[in-house]
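Read through the structure below, which is laid out as structure tokens, and then see the notes.
A single protein chain has been removed from this complex, and every other one stays in its place.
In order of appearance the chains are A and B, and numbering begins at 1 in each one.
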Amino acid sequence: MSLLYTLDLVGTAAFAASGAWAGIRRKMDLFGVMVLGLVTAIGGGTLRDLLLGDNPPFCFNNELYLYLALGVSLFTFVMYRHLGNLRQPLLYFDAIGLGTFVVIGTEKAMHFNLGFLGTVIMGVITATAGGIMRDVLANQIPLILRKEIYASACLAGGALLVALLHLGTTRSVALLIAAVTVISVRLLAIHYNWALPRAQD
Amino acid sequence: MSLLYTLDLVGTAAFAASGAWAGIRRKMDLFGVMVLGLVTAIGGGTLRDLLLGDNPPFCFNNELYLYLALGVSLFTFVMYRHLGNLRQPLLYFDAIGLGTFVVIGTEKAMHFNLGFLGTVIMGVITATAGGIMRDVLANQIPLILRKEIYASACLAGGALLVALLHLGTTRSVALLIAAVTVISVRLLAIHYNWALPRAQD
Partner (left out) sequence: MSLLYTLDLVGTAAFAASGAWAGIRRKMDLFGVMVLGLVTAIGGGTLRDLLLGDNPPFCFNNELYLYLALGVSLFTFVMYRHLGNLRQPLLYFDAIGLGTFVVIGTEKAMHFNLGFLGTVIMGVITATAGGIMRDVLANQIPLILRKEIYASACLAGGALLVALLHLGTTRSVALLIAAVTVISVRLLAIHYNWALPRAQD
């Protein structure tokens, strides 16, 4: 499915840029910035494949992911002074990546005979673990654990995809509906500044 | 062995509660609290299974672990204002989890033909890696690396289990003796505030 693959690459690039940006802000050198970009972009899918026992992970079977993530990180490093006004658009590409990673990860997990919850968790890991690794390496509490609707959108989309496929929906339609759901919830969350409750509230 | 499985679930619930509590204290939102509860409860066994090459990890084969950890985390999130006086009892359940996880992890590793040290390390990883991941995600130096007799109890119990089984002790007796040893050392350490030496002392 060529559209899905295209969106996957868009998401990989967006995630790499967000990782590189985090590295620059934490005053890392060129190597550190490239590591953060790479880990953010491919960390989620890599952890999913490790857990599924599908070795080597996806990005070592198709190195385009590695070249793309490193290339975008290098570009961000070199050009970052001129990229300030791209931060808002980047959030939209990031949302596209989020939705795409969720449906790819969830669908892949369905081929490994996990239960419902395990399958949905694999989709969430695919979309969120890279960002968590980025924040751990930058020595910060992962943003996603603190104040975003980010992961909840993934959970909803993954569950929806499993449900649709079990109900017999055509694969491409189910993937599309689930991805659009994640992306829409995410964009609405950005727009309206939605957040999950905290225990203190 | 039904008793061991029951204790395993008790330990899973206690570990999930400790993870959820750490998330609440670090002002995480609902998603973050559930991730911390889940990772604390199943992180050790999952890392052990990754290292042993036993994919997918245990909790994806029996999703009860996932539902239990997430359920306890949600409960802790909702009820945490009323749980203050449960902190001391929780330490006891946590000790039960510690002993159970050590013997389960050590015994499982024995089926994978590791050496003595590798087998004992797998038991220690099963019992301690989840708590280490919890503290890394909460952006703190893992408590267990700093000032508790926690891990030493695991080491002793795991070594004892391997020795007893090699000496021909019946499986259930060996598991019981080793688990009770870990739990006892841990409870005595809490009671008497034992700690390992530091290089500075």
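Note that a contact is a pair of C-beta atoms (placed from the backbone, for glycine too) under 8 Å apart; a residue touches a chain by one contact, two chains touch by 3 or more.
Predicted model only: the values in this text are computed from it and were never measured.
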| item | value |
| --- | --- |
| Options B:T6, B:N62 or B:Q140, residue touching the unrepresented chain | B:Q140 |
| Touch with the omitted chain, as defined above, among B:C59, B:I121, B:A159 or B:A178 | B:I121 |
| Touching residues (missing chain, whole complex) on chain A | 23-24, 26-33, 35-36, 46, 50, 53, 55-57, 59-60, 63, 66-67, 70, 77, 80-81, 136-139 |
| Missing-partner contacts on chain B, residue numbers | 50-53, 112, 114-118, 121, 132, 136, 139-142, 144-148, 150-152, 195-200 |
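Rule of thumb we're sticking to: only the chains that are shown with their structure count from here on.
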| item | value |
| --- | --- |
| Distance between the centres, which are taken as Cα means, of chain B and chain A, whole angstrom | 30 |
